[in-house]
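A protein chain is absent from this complex, but the other protein chains hold their places.
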Amino acid sequence: MIPLLWGILHTLLVVAAAPWATGLTRRVKARLQGRRGASCWQPYRDLWRLLQKDSVIADSASWLFHITPYVVFVAVWLAATILPTLTTDMIMTPAADLIALVALLGVARFFTALAGLDAGTAFGGLGASREMFIASLGEPAMLMVTFSLSVLAHTTSPAHLVEFVLAGHVGLEVSVGLAMGALLMVALAESGRIPIDNPATHLELTMVHEAMVLEYSGRHLALMEAAAMMRQLLFLSLIICLFLPWGIARPGDAAPWLLVGLAAWIAKVAALSVVLAAYESWIAKMRLFRIADFLGGALLLALLATIFLYVSEAL
Amino acid sequence: MVIGSAMIAFLLLGLAAPLGRRRPAVAGLVHLACLPPSLLLLALGLMHLAAPPGTPPQIITLPLGLPGLAGHWRLDRLSAFFLLVVNLPAVLAGLYGLGYAPHLPRPGRVAPFLPLFLLGMNGVLLADDAFSFLLAWEFMSLTSWLLVVADDGNPEAGKAGLTYLSMAAFGGFCLLAAFALMAADGGSFDFALLRAHPGGGGGVLAVLLVLLGTGSKAGMVPLHPWLPLAHPAAPSHASALMSGVMTKVALYGLIRILFDLQPVLGWQWGFALMLLGAATALTGVFYALMQRDLKVLLAYSTVENVGLILVALGLAAAFRAYDQPALAALALVAALYHVLNHSLIKSLLFLGAGAVVSATGERDINRLGGLLNRMPVTGACFLAGACAISALPPLNGFVSEWLVFQSLFHAPSLSHWAMRFGVPVVGVALALAAAFAAVCFVRAFGTVFLGRPRSAAAAAAREAPLSLQLAQVVPAALCLGLGIFPVLVSGGLASVVAPLLRVRLPTALLGWPWLSPIAPGAGSYSALMLLLTGVALAITTVLVVHHFGSQRTRRAPVWDCGTPCALPEAQYSADSFSQPLRRVFGRPLLAARELIDMPAPGDTAPARFRLEIRDPLWDGLYARLIRLVNRLADRVNRLQSLTVRHYLLMMFWTLVAGLVIVAVRPPL
Amino acid sequence: MLGNTTLTEFLDGLRTVPQHQPWPRHLLDERAWMDLLHQLAESDWTLLGLWADGGEVHAALRDEEDGAVAVASLSCPERKYPSLSEVRPGAIRLERALRDLWGITPVGLSDPRPWLDHGRWPVSRPLALPRGPAPETPVDYPFLPVEGEALHIIPVGPVHAGVIEPGHFRFTCSGESVVRLEARLGYTHKGVEELMAGKPLAEAAKLAARLSGDSTVAYSLAFARAVEAATASEAPPRAHWLRALMAELERIANHLLDVGGVCNDAAFPVMLAHCTTLREEVLRANAACFGHRLLMDRILPGGVSHDLTREGGATLRKLCATLAQRLNILVDIYDDLPSLQDRTVGTGIVRPALARRFGAGGVVGRASMQGGDARKAVAYPPYDELDFAVPTQPLGDVNARIWQRIEELRESLSLVNQLMDGMPGGPLTRPIPTRGGEGMALVEGFRGEILLWLRLSEAGKVVRCHPRDPSWFQWPLLEAAIENNIVADFPLCNKSFNCSYSGVDL
Partner (left out) sequence: MAHTPFAYNLAHLIGATVLMMGFGLLYQRRMTAVIRTYALQAMALALAAAWQAAIQDAPHLYATALIILLFKGMAVPAALQWLVRRLGIHRTVETALGIGPTLMAGVGLVALSIVLVMPMDIAATAITRESVALAMSVVLLGLLMMITRRNAVTQVVGFMSLENGLLLAAVGAHGMPLVVELSIAFSVLVAMALFGIFFFRIRERFDSLELSYLETSRGDSQ
């Protein structure tokens, strides 16, 4: 009963905290640019405002366009639910592992791209084409990170990976370092941040994610935006969960430990958001075709991580 | 008994069909008549699979075959499983053909061969000696060739048929030689005897020939070029069978020989198979990504999936060689799961493509678009197929992909360094192939079914007739079912694999809804849990959004950044969609070049764009081979105009050479 | 005779119009015009402008060898004249605009499509004397053809996702590769030439100051100089120096914003934030010294309206010192940021030969080796007394245009200091005599050389005023700059050009 309760709480937590993390990133970025910036809570207001508006849908769009925001939102939410944040004692732990998580994000991307193509506009296609191009390298890199971690820990389940790390089976392994580097690169790409995509741009021709959702409005747009925020939080949580899990509550811990886990998670998310904002402020966006080098590099890094395991395992 | 009657039914149907070739309705009837025997075989396969473990295989010996040799037929769990794989799509194809075949340009050239084709494929599955196997195999090849060239008005089909025929002949010859080598030591073509003497005779060369023979039929790189020519040339339901089923029959041959008849292979074979599979998967999906013809695209996607299965088979062989039967069973289950999935998905997609083609007359996806609004059932089913083949949960494609990756992730435990380095590289290839597959099907579904129509034909499309719809809805539902209840399927597959590897894979260590084949903590997947949670979250989302937000939806002209443009070209074409990938990977792989001629500003001359794509494999291997053969043929041509004395001389020398070989050859 | 004649020699024997200052205007007949065409094909005279006035077509030319400027006029009673577009492609859009506005047909112009007239005006040929009727059905605008399989079109604008000026860009692409780009402008037509006609000088000066908000000083200066030329008067020396001071301040403010803007379009907003604060300091100094942030209406025919006080001078000197220092920091950031360099270097190359063919000046031209700068070429006061260089860049890419702006910023900062040092005393204005005449001015704005031609009536009112923005010759180059680039890099190219949408559509 208790895991179920925590599971529900955790499910609500990830959806509730996502706009805050995005708001924090935006605020720090604004600060770094010498602006005052909007409050961290502004994304909530934005989403609320969008929710109140009517949704306008293009004449040429099909039913797929209607359901996509729900599919995307639920898929990302589901993925975020799988991932342990404050505790590893989760009801959803056995239901899906990292491969399934990648695939769930793939579902969200698949449908977002289709929705981009649905209205029959040039920009939607532009975004969809670029998104799938980026994903075609990012997703394998993510899978390879999973690969190297699972070779190390003999599991692909995130909760068990956390257990494995916390149990001290793995120290500062070279492979872990390489895998983390790869995951950081993938996370930037997958959560649509600079230097891959610029969520704040107004230049249609340079957009990726924004171009796909250009035709959305009202509640549908709110869902798409919320899904994007949740995706960003998810990747922060993933990095935390795989590489900085300390502080997380474990099965059998008493309730206060859960609060500690919560506090630790929030602190780590905040810290990573600040780091992300700082990094974003000091780099320009890449040329589109340079992304292939970047993510190809991430893929190779993850491959190296797997290869390096053999040397250390042979010790 | 049952098998025999079903087989005879196919045979009679095939023989009877030409009688009514003048009437298109007869073609439909023939397809209808194919249903009962297919259903019968399907039920038979299911029954055999459902039988308790330890049930012996059914063996039938018929006085058919080479003089002095009986024809051996056998139904074991592997055959039973493949009966399922063959006859389920066969039922769908029959259903589909019922409504579809009468509208073909030449229904009389299709109807007789379909039952014969089914006969051939089922025959391969049941054969238990080399002669019967090869007979059925060649029968399958020949009838499928006849289906390819069914549309005699199409010169492309003629060329495809020629390529296919030569490739089939090559494959058949390889298998023949392989069996000859294998039988050389055992002294028998009977599978039972071969099974009794594992590791006998032939060795490396035999395995290589088996690989070439079955690989060429399955579409293994570099023996695949015939496949994207031949599969799409046949009528759509035959394409579905060829692509979805016949490749699986070829893989059946591979599994039968490698895991049943010749189970003593070094890990090197598994390694080679893995690398070949990875190359096949990547090549297939990358070519699929570049195609404009919907059916060719699907055919290339078949190549990709065959690659995936080959990787799993290679892993299984390697695990077995390293004496890790549990992991070998996992890999083999993954392979078989994907065999089943792909046969369903690819049938579904080809049937959908057929519906699109017959509704619009258009196979070029750059001239389609917006069909989801006009063909909702076909569109929804195709979407299900696209999701499934892109390995999206909770559909079935994901389960088999998950299993393949799980077995792959445990492969680094194998101790040889080549394996340790090779496996991650294969992992990268598979991950790339999976991601490309998603791109490919977003592109295909997006350009065909979404957006605005790009041609008048696409704008005037109508939904397919009921039988066609039914033939698509059933596999789509099955895709979902096989995805949601993976434990049931993998449990069944574990029983198929058990006799081959002598170990039974535990598929649900965590309990019923969780697929967890390796260890309780080693990663598990439960589609049902995900689906239920997802539904719960979806309901919550809908309730919250509709309670707190506006519920109104307005329809309006497309916004398009304030510049709606009515031209159909003002949306991405399929070529444009895949251009970034073409630009990054196409340059090294396909020597793809974009030639852009952009006039200076103010110049009103047209700008020009030309794309040059060349297939290095075709140029480098096949084109050279063809030239060589042509040159040889020219030489040989001279033989036709020799005198009688020359002919006699040649016969004499051949005789002497033969005698010398016999004399020199060491005794058996 | 062809080939080695100077512009002055060529036009020498032709009839000259009296009262056209400061450069001569010659009346050509049909044959002389054809000779001119042949001569243009041989020589490298730059076409400075092409405009109509009643039944006459005027072409302003400059011989780059000796800097001689002249206007050639052809009377065309049959409302057609031989087109210059064959020999000077920069004239194509000017001729199309001329046809739309005046109904005068350029014979031999290869592009039959309208330019400014989108078929939405209540009249056609608005400047011709009998105006034409409005089209009854919406006009179809065929874009230039593209041949190739499975290409797609991206129509961008005139409404954009960001708040920028309206312009329509039509890309025909294969995926990310651009096969053809065509711009369609003319969404901001205000009918300025017609508005100017008949206005007294003071009102016309106000209009001139509002032709282009970011170049208000440059246009005011051009107008004032043209008026002074037409009336053969001269502003007092202190006015010249103050005008130059304002012009440089305007240049500094705009270049700062452009440098930041280009970086922002490469998703590096930090640079824009810093550049914007610097620009804000300039604007505040403007407000403190001259009473208007953008210096609008500070320059009048005959002089300037505001004087620079001692405190104002001190403010500006301090401003220059801070700017120079902080600019260096920003330049270092730009130069040291590989991710930014990666975007700008090699992107959007304009070949020097092409820039020359179109006679493009300004930042765009100078970043492609074209050294033209009216401050040097015309050397209007006080620039003849100042020491400054006209930098150029060889490569013509986005990076070159950024560097061009940075170096011009540095020159301008030095100029501001020189202007303060050498500022003469004396009156601010001198009255303009009321008399008729024709005047032309060439003034260097921050985008490039602005040409302004006007004719005054004897009553001292504007009869006809034709301002020609430098963007006319820069816009077409944008279509070439995209060659070999991908769609996603277009905004960067466009921002690095920063052409005026409004200026080419008055």
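Labels for the chains are A, B and C, by order of writing; each one numbers its residues from 1.
What we mean here is this: a residue touches a chain if its C-beta (ideal position, glycine included) is under 8 Å from a C-beta of that chain, and two chains touch if they have at least 3 such contacts.
Given the structure is predicted, the values throughout are model-derived calculations rather than measurements.
Novice: Would you list the chains present here that the left-out chain is in contact with?
Specialist: Over the full assembly, the chain not pictured touches A, B, C.
Novice: Quick one: which of C:193, C:397, C:411 or C:449 touches the chain that's been left out?
Specialist: C:397
Novice: For chain C, which residues touch the unseen chain?
Specialist: 335-336, 338-339, 341-343, 345-347, 349, 394-395, 397, 484-486, 489
Novice: Mind pulling the chain B residues that touch the left-out chain?
Specialist: Per the touch rule, chain B residues meeting the hidden chain are 417, 421, 584, 588.
Novice: So that we can see where the missing chain sits, which residues of chain A does it touch?
Specialist: So the residues of chain A touching the missing chain come out as 171-174, 177-178, 181, 287-290, 292-293, 296-297, 300-301, 303-304, 307-308, 310-312, 314-315.
Throughout what follows, only the chains that are shown with their structure count from here on.
Novice: Could you classify the connectivity of these chains, where an edge means two chains touch, as line, ring, star, complete or other?
Specialist: Shape = complete; every chain linked to every other.
Novice: So using the touch definition from the top, which pair is joined by more C-beta contacts, A-C or B-C?
Specialist: B-C
Novice: Calculate how many whole Å lie between the centre of chain A and the centre of chain B, each centre taken as the average of the chain's C-alpha atoms.
Specialist: 35
Novice: Just the number, please: Cα centre separation of chain A and chain C in whole Å.
Specialist: 48
Novice: From the mean C-alpha coordinate of chain B to that of chain C, what's the distance rounded to whole Å?
Specialist: Spacing between the chain centres: roughly 64 Å.
Novice: Can you list the chain A residues in contact with two or more other chains?
Specialist: 122-123, 125-126, 129-130, 204, 214, 288-289 - these are the residues of chain A that touch more than one other chain.
Novice: Please set out, as single numbers or ranges, the residues of chain B touching at least two other chains.
Specialist: Within chain B, the residues that touch at least two other chains are 560-561, 565, 570-572, 576-580, 583.
Novice: Under the definition above, what is the set of chain C residues touching chain A in their complex?
Specialist: Contacts found on chain C: 152-156, 160-163, 175-176, 263, 265-270, 273-274, 277, 337, 339-340, 342-343, 486-491.
Novice: Which chain A residues qualify as touching chain B in the complex?
Specialist: 11, 48, 51-64, 66, 70, 73-75, 77-78, 81, 92, 94-100, 103-104, 106-107, 109-110, 113-114, 117-126, 128-130, 132-133, 135-137, 139-140, 143-144, 146-148, 150-151, 154-157, 160, 163, 204, 214-215, 218-219, 222-223, 288-289, 292, 299, 303, 306-307, 309-310
Novice: Applying the document's contact rule, which stretches of chain A touch chain C when the two form their complex?
Specialist: Touch residues, chain A against chain C: 29, 32-35, 122-123, 125-126, 129-130, 194-195, 198, 200-206, 214, 281-290.
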